[in-house]
Each structure stands twice: as structure tokens, then as C-alpha cells.
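Removed from the display is one protein chain of the complex; every other protein chain stays in position.
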Amino acid sequence: MQLTINTAQAMRAALAAASCGLLGMATVASADSAPDTEKKWQVDSALLYYKENNGRVQAAEPIVNFRKDYGDERVLNVKLTLDSLTGASPNGATASTQAQTFTSPSGGKKYDAAVNSQPLDSEFKDTRAAVHVNWEQPIADAYKASIGGGISNEYDFQSASINGAISKDLNDKNTTLSAGLGIELDSLNPVGGKPKPLSSMISNIKEGSDSKTVVDGLLGITQVINRKMIMQWNYSLSSSSGYHTDPYKLLSVVDSVTGLPQDYFYESRPDSRTRHSLFWQTKYHLTEDVIDLSYRYMTDDWGIKSHTLDLRYRFELGNDSYLEPNVRFYTQTAADFYHYFLVQGQATPQFASADPRLGQFDATTFGIKYGKALSKDSEFSVRVEQYAQTGNSSPSEAIGQLKTQNLFPDLNALVVQFGYSFSF
Amino acid sequence: MTKIVSGLIVGLVLTSLLGGCSSLGVKPWQHDLLAKKSMQLNSAPLDSAIDDHIYFSKEASSGGRGFGGGGCGCN
Partner (left out) sequence: MMKITQWLGVAVLTISSTLTMAANNLNLDAYKGKVVYVDFWASWCGPCRESFPWMKKIQQQYSKDGLVVIAVNVDQEKKLADDFLNEFKPEFKVLFDKEGKLADDFKVSSMPSSYVIDRQGKPRFKHKGFHGNKQAQYESELLGLLNEK
């Protein structure tokens, strides 16, 4: 249930990524795979398995993209995503030397946290379905435009989005300027209703549903450096307003001496967020192999700053197959209103969240992908990644028994993805 | 103050890139390598979409990737 909101917001990103990525998809195919006179559909499909450690989230996700080139650079993309989640997720409370009991969001059931272990919200199942459509075509000499829309649905979250983009080629198509705009409307109907911000879990004050609007803008420059190298620089601005709180997450309110939890408050986040991102990517073609390097800097008005560095090296193995290891380094600072816990007796802050997603941590990904072309139009691939997130397990503000607890347990996740592309 | 300064730096970088861009690049018939699927900026769009989804649900940042440019530059 907590994860639902995470997935909902994740879906928003997936939609945004999809809409921007879909334009990128069109570019991929227009490169060297030609539109045959019979105008085929090209299908890209993937099946993802995701599994976290310690009985946390598991997910299976089939995703399919249908692409048709109608000639003269007019392209249609339709993407379907199905997401099925099970497992448990941290509810925001800290571990304790005493056993803890929590009320599930619906107010009915109770669930326990064992001694000295991170409380995880009880098991849940959640299924999400999403569809996104995108159309692109040239609109004037050297100008291309695209327009798209999507919807996503899960039992406590619905989302609809539209996006548009325009690009212009300059300098003999060595330079491309692009601009994109996306708007997303989210509607949330939390199970059991939306909790009163920073109210006690036991008081169970709930009220209806809520919504959120997100506007994304992007400006980009793509530049061919030479025959073997291409670069891209993007600036994005994201402004969201509405309900950002995770209605299922709590904070422990602990005794100022013993550090034992006395109460649990529902979290509360500001009703607006503005994010700026700078992204740079380069691809370099060696004799056969290709290097892909990218960096992203993000800063927002919640006080979070992050750096992402991603490196991929594609070894061409011959026989139309390749091996691509990749490594990603990520670091972020905590949101201003992030707290490991609250202290009883101290003034309750206006906003507070113990969601690890908003905390300070480093993360590394090590992955490898193998792909092989099975025919002119089809390819099979398999990808495995290991994601490890580590934060500060013993922050200096820990008091009493909290000094003996791990206040930011590591997250380890395994990702396995099978991919198959073909055309008909 | 820092916001204004960083904004100016971004603007300056982008403008100088645009100015300097006219001297970089290749002739229209030299797009052979750039036309390859492996040289597209988003060469595995489903992988990127899946990764973005996973990282968005576990981290506070998302997106950044753009679109357009590169490729064979045909028609």
C-alpha cells in the first residue's frame, strides 16, 4: 500500500520517461533499419523481475512497445505496461529493542515488527496497468514535432498525462535543439482515506482523496562532435503541486531519553516541489565497441541535491551479439524535512518524513547485458543488475536505544530482465 | 544568489555550445557510425524506461534524459 504511492509516482516517471524516451525510440529505428514498403510493426518487449532483500518488494513487469513507421518520418508508438508488486516496504518507523505493533492503513488489520528489525508494512498485492501513445512527424523543413498521452491505473491511484515536443536541426543536422513539455494529473484514493498530516496513527483521522499536478519542461541540445562521437545536454524543470505525502508512511515519536517509540505520526510533505536537472551524455564509437557515459545533477526546493554517473561499455562480440557491462554511481542529500525519527516533547515540525527515498544515501548499480540479433529484424537480450543503497545507519542524532539500531538499513535489489524484439 | 549564478552559467554554457556548435560535426555522408542503433543516445528505450521506473521508486531524482538528434540524419 505504501509502495502503491511509490509505484504511482514511479509510474509518473515511467510515463515521463516513456514520452521522452518514445521520441528517442523513433530516432533509434529511423537510423539504419529502413521502413520496408509493406510498413511493418516493430515490437520491443521486455519482462522484468525485481527482488529486494529481506522480504521486501518483489515485482514482475511485462512491457511491450509497438512501433510503426508510416514513411516520411511519421511514426506511431504505443506502449503497454503491466506491473505486479508483492512484498513489504519500510513504513518509516525505526527499529526498536521492543516489539512494535502497527495499524494497517485501512484501519482494520494490525501487523507487527520483530525486535531490532526495521518495521515493514504487511504484505500486499498491487497491480498497475498503463498505456502510452505517441505520434511524431516532421512539421516544416528541419522541424520535427511529437505529441503523446497516457493513462495509468491502479486501485488507489490514477494518472493521465499529455506531452508534446519539438526539435530543430541545424548545421547540416549536426546540431539538434529540442524542447518538450509534459503535464500530468494524478488522482489518489488512499485505502482507508487520507490521514491527517502528522496525526497519531492510533487516532486514525482520515479524510477522502486528493490530487497532484506535475508540469515538466525540457530544453536540450544534441551535437555531433565527429564521426565517432555524439553529445547531449539537457536542462529540465519539474514543478509539481498538490498532495505529495505518502499516506501510508509514518515516523516514530520516541522518548527523549530512552529512544523507545511512544507514538507514531503520519508523515507530511509540502504541497509543492520544484526540481532542476542538468543532464549530459556522450556516446563514443571505438573500432567496434561503444562507450556510453552520462551525468545528471539534480537540485530541488526540498533541499535535495543528487549526482548520478552512469557508464556503459558495449563489447561487440561478433556473430551479431554484444556484451554490455554497466556501472552507476548515485548520491543524494536528504530532504530538509527528512527525519530519522521525531522526539516526544519537541515541537512537531510543519513537514516531516522518514521515507528512505528522501534520505541521505549513496547507491551503486553493477549490471551486465547480453544481446544477440536472431535475424535482420529480431533480437534477444538478457540483463542482470545488482542495486545497493547505503545510508547512515548511525546518525549522530540517535538517542537511547536508537544508538544500537540501524536507522537506515541497506537496500539490495536484484534486477533480471529478458528482452525480445521482432517485427511483423 | 547561487540560483541566479548557476542559471547564468547554464545559459552561458548553452549559448557558447550553440556558437561553437557550428564548427563541430560531420558531412551528411559521414553519418555511417552515428546511424547505428548502438550509437543512438537512447539505444535501449525499454531498458531506460525500466531503469527510470526502478530508480524513481527508490530515489528522489528522476528523468533528465532528452530526445532528438544523432542518427543517420536522412531525408
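Structure notes:
So that you can tell them apart, the chains are marked A and B in the order they are listed, and the count of residues begins at 1 in each.
Rule of thumb we're sticking to: contacts are C-beta pairs under 8 Å (C-beta built on N, C-alpha and C of every residue); 3 or more make two chains touch, one makes a residue touch a chain.
This structure is a prediction, so every number in the text was calculated from the model and none was measured.
Shown chains touched by the hidden one, complex as a whole: A, B. Per the touch definition above, the residue from A:G71, A:G108 or A:G345 contacting the chain not shown is A:G71. Contacts to the hidden chain, counted on chain B, fall at residues 27-33, 35-36, 72-75. Residue positions on chain A in contact with the hidden chain: 30-37, 71-72, 172-173, in rising order.
Following the convention adopted for this analysis, only the chains that are shown with their structure count from here on.
Separating the CA-averaged centres of chain A and chain B is a span of 19 Å. If you check the complex, the residues on chain A that touch chain B are 3, 6-7, 9-14, 16-18, 20-25, 27-28, 30-33, 44-46, 48, 50, 61, 63, 65, 72-73, 79, 144, 165, 167, 169-178, 180, 216, 218-228, 230, 232-236, 238, 275, 277-279, 281, 283, 285, 290, 292, 294, 296, 298, 300, 302, 304, 306, 308, 314, 322, 330, 332, 335, 357-358, 363, 369, 383, 387, 389, 411, 413, 415, 417, 419. Across the complex, chain A is touched by residues 10, 13-14, 17-18, 21-22, 24-28, 30-50, 52-75 of chain B.
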